[in-house]
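Presented below is the structure to which this report refers.
The complex is shown incomplete by one protein chain, all other protein chains being positioned as in the whole.
Naming follows writing order (A, B and C), and every chain is counted from residue 1.
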Amino acid sequence: MKKIKKILIANRGEIAIRVMRTCRELDIETVAIYSEADRTSLHVRYAHEAYYVGKAPSSESYLNIDKIIEIAKRSNADAIHPGYGFLSENAVFATRCEQEGIIFIGPSPEVIVRMGDKIKAREAMTAAGIPVVPGTDGEIETEEEVLAVIEEIGLPVMIKASAGGGGKGMRLVKKHSEVVSAVRAARSEAKSAFGNDAVYIEKYITSPHHIEFQIMADQHGNTVHLFERECSVQRRHQKMIEETPSPLMTAELREKMGNAAVEAAKAVNYYGAGTIEFLVDNELNYYFLEMNTRLQVEHPITERVTGIDLVKQQIYVAEGRELAFKQEDLKQKGHAIECRVYAEDPDNNFMPCAGKVYKISTPLGLGVRTDGYVYEGYEIPIYYDPMISKLIVWGKTRNEAIARMRRALYEYKITGVKTSIKMLERVMNNENFISGNYDTHFIEKNEEQLLSKAPKKDPIDMVIIATLIDYLDKIGSTEANTKEFTPAQSRWKKIPYVNHF
Amino acid sequence: MKKIKKILIANRGEIAIRVMRTCRELDIETVAIYSEADRTSLHVRYAHEAYYVGKAPSSESYLNIDKIIEIAKRSNADAIHPGYGFLSENAVFATRCEQEGIIFIGPSPEVIVRMGDKIKAREAMTAAGIPVVPGTDGEIETEEEVLAVIEEIGLPVMIKASAGGGGKGMRLVKKHSEVVSAVRAARSEAKSAFGNDAVYIEKYITSPHHIEFQIMADQHGNTVHLFERECSVQRRHQKMIEETPSPLMTAELREKMGNAAVEAAKAVNYYGAGTIEFLVDNELNYYFLEMNTRLQVEHPITERVTGIDLVKQQIYVAEGRELAFKQEDLKQKGHAIECRVYAEDPDNNFMPCAGKVYKISTPLGLGVRTDGYVYEGYEIPIYYDPMISKLIVWGKTRNEAIARMRRALYEYKITGVKTSIKMLERVMNNENFISGNYDTHFIEKNEEQLLSKAPKKDPIDMVIIATLIDYLDKIGSTEANTKEFTPAQSRWKKIPYVNHF
Amino acid sequence: MAIEIKIGDRIAWVNLLKQDGNILEVDVDGKVYEVDLMHTADGTFSILENGHSYNIELVPEAEPKKYTAYTLYDTFDVQVIDAEARYLRNRNANGASSVENKVTSPMPGKVVKVLVSEGDVVKEGETVVIISAMKMESEYKAPKDGVVKKVYVKDEDTIDGNQLLIELD
Partner (left out) sequence: MAIEIKIGDRIAWVNLLKQDGNILEVDVDGKVYEVDLMHTADGTFSILENGHSYNIELVPEAEPKKYTAYTLYDTFDVQVIDAEARYLRNRNANGASSVENKVTSPMPGKVVKVLVSEGDVVKEGETVVIISAMKMESEYKAPKDGVVKKVYVKDEDTIDGNQLLIELD
């Protein structure tokens, strides 16, 4: 067993900081890499060491294998944690790490290749007796091929990046006229996200539930699951809200799917943290969708109900330790929900919205966790994912968790950029969500309530008064702060004396 | 059963916000009161309604019973939550609430009188068969009386405020020469904190552990305990760090003391949340010390290991509901630690240190909770308690919790005022604390390590360089920002182009 | 001092009647409010009105005297219309440059592809530019039938928010 002393985190944003936090708790030194757009990003400042990796576009920085390996060697890192996205499911990278004697914190390159290739993954699952989503074989090389395949299996279909994940490089096609632009867009996204623009086609299942199981396995053949996550609230095929337990789940189904997930992992000699994604229909039939051979964005809800730090376990497994717990030691305690906060405009088709953050109030107190990375004055770059923070709450019951999430979202204020926060609040007030009655079409089906603004109980006249005062203050402002050296000031405007009603 | 719809919080600071958070989760409207010093304090801005209650000194504001009752009636509040300190253990106030038809969220006035009078409390406990701390009867009226009592029972003794709690109005006396100033100081503190300057004397037990049990009881005779809190890390007789479970505790002792605590509560027909404080010696003998008939500062660690929102339970009990759980439903899961962050100077005898907060970085991520109320630019008033925040962490084991607390304290940066943060970090690195080997004299016994600064692995030359640049920037600053209207700016200094090594 | 303030579609007439430190008397469209108002230079407002506690954050926009206002439940576009603003507005009204001729990008991003050239004939709804921001591509379409008058960007350009991309005739 090799004790890891220094880890390079080949990522940015909230996940880089998430990993570094656990490293600090384990007394492991951290090495950050940063692109030209990220010199003042928080992960650079949180790390013990930080090195420039390349230009802003990810293909020249966070996907630059040679440069990352060079930095790892230069800084004497024992191991590399890839986070999610970028190189986390890149077998070439995992192989390079192995060749250079650097521990890749993740499964073996062989498993990444096999599970990353969605076709091969389906074959492996079928062999292990696990039902798979109906679909076609093989990857698609040209747009003409797509049209040919659609002729065969009919519409609607999903165009999916073969190397995909995290909802990137996916497009639903309902009409022939959409094919060309859908393929081009999926390709282009896949290229910049994964460095691989191959896509394939899958039959589109109507009204499914997206439920996944968290797997943790060591290098000694011990494999457990850490229960399910319900991830059906999605927009643009990207998860928006996750919860555990799933409102759909029964104890029997949980055991059956959990065992299937463990079997699936064992079938490919999996080790580390991984996720088996299933589609579940309303009759509770489930189909293997894909395996993500990395940490998921939504891993914190599993951490909250099981009490297991998944990053710590990833590092322990990478060191070669045996898992310290067995399946029977694991319990789901209470209910956890995660809301992803995106810099985007929910009123405008969820269009990503880069820009400068003006002010932030972070929700705190009982049962609330935030994993974010932006700060006041931070300029969100246009080059990367629009997710700026994750808000995770826990409650003894699902109702308590929903009420707490509503409270936390109320407290969460990020100004200067458009975000999904108010939209997420509306989900927490949605009757179908509250009753647990939703599938992956939740957003479309509840569009009217979700996109309509709340009745105006708002103090519009107070906004007008505030604006007036700010305006008068600015035009009358003669006290331009030109003093060179000034100590800390109260930010509240000085008035000669404070009155009270 | 009366559903409470609106609660006035007769408090300020972090506990006012703590209570309001749960109110928001329960859809209960909140009414804040504020003194002249608190117009821009966070609890005023968090509440639905806010009313001015009086001048800055607490005797004229947060202890002003008439005015608070007037505001409660004017705002149509159904109930008043007193928090801790101020009027939380004031029977006159509880009685007034009852007379005015306002629910006081706490026990009956009779119980407050009985347990607030430490002498009567001791009598009740002795009658219930619970061992009490050896001490003298009766309150002390004059300083001469004190000297007479000391003649009888000998030194050292503790001077304690009869109405005391939270470490206020307590003074240890070892020498005769200290008596006069100790009594005067204890009195004066008690007067301003509780509006009652009566003090009494108790024999001082050497090297005790301060361990308390959380009680929750409804108005239907159901009483449970929510396990212990170890509160021995204290300075100036005020708690600094609390944890649960206690490193000293055994399963047998826990059951014995837990039962004693439940018996103690039942003996006085207690309802609501309360705490039975015990002194425990190294032979694991325990003595009833006092009962706090209110929420404790350190309640969050109990919430974390039991999953119970104590404020929610307080409100439910006040509404007349039965407890939804029995003793056997309660379990301690994992380990929780709380560090209290005071605005004080640990290098200067923990002297309180008011002033303006410059910047704050709040620790976030897995297993971390903060309950605070100060913000950037906030001016901490000189009139109230110096505690500005509580940092609570959870870990699966005590070691994981300590490592996490260390990480969280590392992330916690409050500049502009002196705080206890670095001192708390040194406790987390103290060998005796890590091995669980400590009593109430922990700080004195470990003074050398706790007050010495860490070896200078610090980048002093980097501080010098930063200062140089700031200086050059300010003297060369011709770009005084005199523009009236400017949009959000990145706060990082603009440079023509960013270079990288 | 009375001015007009535009909030959403509403234009309110507002007048500060009296100011005694933090206690203000303000007339908004004929309704008189007495408020206790505290604020910071960077736009954080705490207003107490008739017991109620209101928090408002004003974020200045790039254009002077324009704000985005954040309240508990909503976000508003706010604009102060003083004498100067009225003058500018009147002057622009004479210029009559219709917005409908222009394709602009509301967000910063990168130009993936410009699909038209100057002089091209385009139909309403036809994609003219593709912009990529934060891994998502958006297609910008012609707002009406017309002829491309001017193309302001080219492939690979990095663009700011509210930047003009294409002008039609």
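Heads up, the rule we're going with is that a contact is a pair of C-beta atoms (placed from the backbone, for glycine too) under 8 Å apart; a residue touches a chain by one contact, two chains touch by 3 or more.
In this text the structure is predicted, and so the values were computed from the model without any measurement.
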Among the chains presented, those that the missing one touches: A, B
Chain not shown: contacting residue from B:148, B:324, B:451 or B:465: B:465
Touch criterion as defined above, residue of B:48, B:81 or B:168 at the omitted chain: B:168
Sole residue of B:42, B:97 or B:353 that reaches the chain not shown, by the stated touch rule: B:353
Residue numbers in chain A that touch the chain omitted from display: 32, 39-40, 44-51, 74-75, 377, 484-488
Touch residues of chain B, complete complex, unshown partner: 168, 181, 185, 188-189, 192-193, 236, 343, 345, 348, 351-355, 358-359, 380, 382-386, 410, 413, 415-416, 422, 453-454, 456-473, 491-493, 495-501
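In this section, only the chains that are shown with their structure count from here on.
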Graph class of chain-chain contacts, one of line, ring, star, complete, other: complete
Among all chain pairs, the one with the most C-beta contacts: A-C
Centre-to-centre distance between chain C and chain A (centres being mean Cα positions), rounded to whole Å: 31
Euclidean distance of C-alpha centroids - chain B vs chain C, Å: 47
Chain A, residues touching no fewer than two other chains: 355, 358, 410, 416, 491-492, 498, 500-501
Contacts with two or more other chains, residues of chain C listed in rising order: 22, 36, 38, 40, 48, 52, 59, 65
